[in-house]
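Below is one structure, written out as structure tokens, with a few remarks after it.
One chain of protein is taken out of this complex; the other chains stay put.
Read from first to last, the chains carry the letters A, B, C, D and E; within each, the first residue is number 1.
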């Protein structure tokens, strides 16, 4: 049965997770590098921030579509989480209520989940930090939720401006959150590695005082573009 | 003499502070728990954030109504502060100027105040952190203030979306800020305690791998609501 | 040749930097104090925040005018940076892309730059923190940039609401960012010192329990303004 | 039985509406004038805007406390509306869903309601305009609502930053929305009238070229404050 | 060749447009009705507003992925527009520059396009209104664009929070903007019609004074939920 984006009332049980080795390799690179390796796509909006300093996540997405003020589907999602998964939750409308707290985190952790990315609010953040359960969210908000209306689990969703399918790789660090489609996870990991190697060389040159103007041969195109130096 | 909400030019000297034992008991619980114990009310908006990590406040409110760009009333409020009080300040309009800095903090601290909650800006935040004077605010802003126009002290105010009477209990932690009416402080503290005890039991079950779906008996209502599992 | 505000396609090589001794003296005071010493002007908007806790900057501005999504001019600016300079970057429109990362920071540091103030986004912030390269920005954003369109270097710009000429002193700390015109840097530094001395005395009095009402002789003007004390 | 602010699950049937003659008189003045007559208090935040040009409301408030994404209580409120009333709705959290559309407007109109003021979203706005049913809201949003969770009707609420009791007068026009406590409605109406008369005289003088500097005798206080005229 | 979401540097020429009869039928219903018929999904964020009062659009999407400050791809898109199409444009990052003005509108109109939906800014809006070329946008902004960097045309995009494939139906009116997947356009149009017929009956009942409480049989569930009526 086909599942369409943002369809309500559906839980998809069998999803195609990205290759574990590719996920592992992606976990070695930062979000900025992976975003470049992806051809500058896949980023969530910059309002998505870690709830504590140093939080990092890399894993396969179990997607959750929530209703405003209602976290019922996070309980449904818990059952679908497997070790190495990351819950990625969006809401059918703008809402920053505290959808997630230490009880759900305990449950998610018991399932082997590596963290939560949520375009919404979370609470009990001191406890989450003590537990070492990383969360990237739009807000911190003590406001509690009800359990009354159906959303979905493992349907394609838009989360903080990024489209994501269940099984895709989600990577989050201080620079933000990026989504890598499962089908190209290995290829993106390889490109990230190549990019990082290249950056190491550049860094050494910059540290030695070489200018980007010379390293990237920008002087001629700048002159052509009409840049004028005045005194 | 009756004092109405947001009335200007008034300082009420005798206010009915919440019972000290109730305040003490409330200080043992987090904002999220207390907000639930209150029937999910009393929360300030989530833009109210601590100026340093780990800040916590619990005490009885001395309310302050400020004019934009003017912190005169914070000096008037200082005289009304008693040990155990928390200054809770709103402004007659949206304004994020730096109403409060290290000098006022020194004065408030000398009076025995436990902190400040302000729907506005503060400055000298490094010094405030060194002093251990907790502040929850909408903004950090170096912009200084004048002392020219009357506001009020100890009138009922709306602060960051929450209605508060002088003497009410205000509790602030990483999850946000909540207001407990003085008259029901003990009852809310008891409810918070009951809730916290209950959460301890649940946490153990979640950690053991029990799902919320089973713990809360959600499977039947989910099915009734029409949730479909697909492969 | 005259350079006008926000003029595009120009790099001014010779700029008049503020006197080094004045810059040194200004570096001893906080942004809030300097802003007051300036007659309460020169502040950038409060959305400008340090990318890591404890970041501080004081130096002479090399201004940069960027195009949205394009960091070409930061490479051009690198060549104009001298030891003691701070790059201050604005954009021709609202844009929060990640204009600056660890490679540019390595280059800027090799040039002796003391930091970056940017009305835009930055990335690689964990590495920037490890490097100890302070940045104050509007956003953290992994989004990368192209190098295609001319902006300018060392033209007068508006950055986060503050007007700044190249060579002016820019000071940034936890309270925000302030700009001191080069021509009055020494005079502002002296005024900041006087103000700070004065504050030390006041702080002692406040700590001893003296009220601002008495220290600033506010009781009479408050009464004249019509303040009423009620019970 | 006492009803406390933001209490959930309560409908108060008997409320004390402001005196009809006072309401009628208030309807003759603009929001800016009434806000001044109130001593510059009672204003909602300026994000509250009419959904169509020329909308105006004046009536007695039936207050509604909504849950996010849920408009059940608007149906409950309909039964409490009497001719001359205005529904004033807030939500327990920030939410801009379309709580109200043409069907509810038809029902409200049939009850004699004069309009709606809502710190949330509305939809079917073209039809609302055709019906001549004025609404002031935070947003226009097609997003529909469920009917699942209890809020309240006729409890004291905070709406768009203003505290309001059921029965208070709410006045809305192009300049915004203001709340007048029922107990002082007549007195505020009289003050508004006096103020408006005074403004007519001033307007004539200004039109004749008299300056505010002279009309308000500002030249001396400006000089005392230190204003300097330069050439 | 497969095209992935937000892929850069691609123009897909052959897209599967929704059935013309379904589009025609959808054009008879409002956005709120269609959003309900879709199961409450497909809506763009409410910041998308018409640039002039009374603007309405219904047509098949030609999607455009823009770079910040760069409208090159709108010229590329013009060639792909067929009569009955609507250009739907997103940007790789948040940007509100004026991507579109009267010249492009003239070109789009000559191609038979019915309007533009853009998560960005537009300009020349007075002329656009005179031309009767409807636009729904995030902003009005005079800021001009360059033509320097590749985006894409007819790749799947996220626009203002909604996922859209080329060929999908986009409907925009005063209530907002909604996307209907091409594959279910007819089915959604039929559901919208059914819903609208139903609403007509309800409207008559509400106008006659029937309450939603009775029409929807809410009294019992409200009582079960614990609603209390007090005096």
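The criterion applied here is as follows: a contact is a pair of C-beta atoms (placed from the backbone, for glycine too) under 8 Å apart; a residue touches a chain by one contact, two chains touch by 3 or more.
Since we're looking at a predicted model, the values are computed, not measured.
Asks: For the chain omitted from this view, which of the shown chains does it touch?
Replies: For the complete complex, the undisplayed chain touches B, C, D, E.
Asks: Given the contact definition stated above, which residue among E:27, E:106 or E:186 touches the chain not shown here?
Replies: Checking each option in E:27, E:106 or E:186, the one touching the absent chain turns out to be E:106.
Asks: Residue by residue, what part of subunit B touches the chain that was omitted?
Replies: Contacting residues on subunit B, toward the hidden partner: 67-70, 92-97, 141, 143, 146, 148-149.
Asks: Residues on subunit D that touch the omitted chain in the whole complex?
Replies: Residues of subunit D in contact with the hidden chain: 30-32, 35-36, 40, 43, 46, 49, 173-176, 178, 199, 202-203, 206-213, 216, 218, 222, 225-231.
Asks: For subunit C, which residues reach the chain that was dropped from this view?
Replies: Touching the missing chain: residues 4-8, 39-42, 45, 92, 94, 156, 158, 161-163, 181, 184.
As a convention for this text, only the chains that are shown with their structure count from here on.
Asks: Going chain by chain, each one touching the next, work out the least steps from subunit C to subunit D.
Replies: Contact-graph shortest path, subunit C to subunit D, evaluates to 2.
Asks: What's the distance between the Cα centroids of subunit A and subunit D, rounded to whole Å?
Replies: Centre separation, subunit A to subunit D: 42 Å.
Asks: What is the distance, in whole Å, between the centres of subunit B and subunit D, each centre taken as the mean of its C-alpha atoms?
Replies: Between these chains, centre-to-centre, one finds 27 Å.
Asks: Can you list the subunit A residues in contact with two or more other chains?
Replies: Residues 40, 92, 94, 96, 141, 143, 149.
Asks: Every touching chain pair, please?
Replies: Chain pairs that touch: A-B, A-C, A-D, A-E, B-C, B-D, C-E, D-E.
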